[in-house]
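With one protein chain withheld, the remaining protein chains of the complex are depicted in position.
Our next item is subunit A:
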């Protein structure tokens, strides 16, 4: 005898409560058509197969040799070749000037001002910092 509670609902351990996608409150999207849902489910199925293949290779006890994850390789290629694909845009110009030119110019001006004052003080006989111990 099949208990009535299990009809239309699978394991109560599943997050969806065992209900199918049509009845699962977490999966009802008002702005997504059923065609799009089906396409997304197909994509997830392909990704699931790829994941399973990767896990099989990872957990294979007889494997010898390193194997690379192509997604990781692609990610590293992008990160390490950003300079080769640099394009001058207002944003990159702004960033370059703000973090490359302005600090150096500002620091140069700051040091020139401070050193000029220091040298004038030195000629007048005033020490650098009156209470400093490193006046040598």
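Assume contacts are C-beta pairs under 8 Å (C-beta built on N, C-alpha and C of every residue); 3 or more make two chains touch, one makes a residue touch a chain; residues count from 1.
The criterion applied here is as follows: contacts and distances are computed from a predicted model.
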According to its UniProt record, what is the protein name of the omitted chain, chosen from "Large ribosomal subunit protein bL20m", "Deubiquitinating enzyme eIF3f", "NADH-ubiquinone oxidoreductase chain 4" or "Proteasome maturation protein"? "NADH-ubiquinone oxidoreductase chain 4"
Among A:41, A:58, A:95 or A:126, which residue is in contact with the omitted chain in the full complex? A:58
Interface residues of subunit A (partner: the chain not displayed): 57-59, 63-69, 72, 76, 79-80, 99, 103-105, 107-108, 110-112, 114-115, 118, 128-129, 134, 136
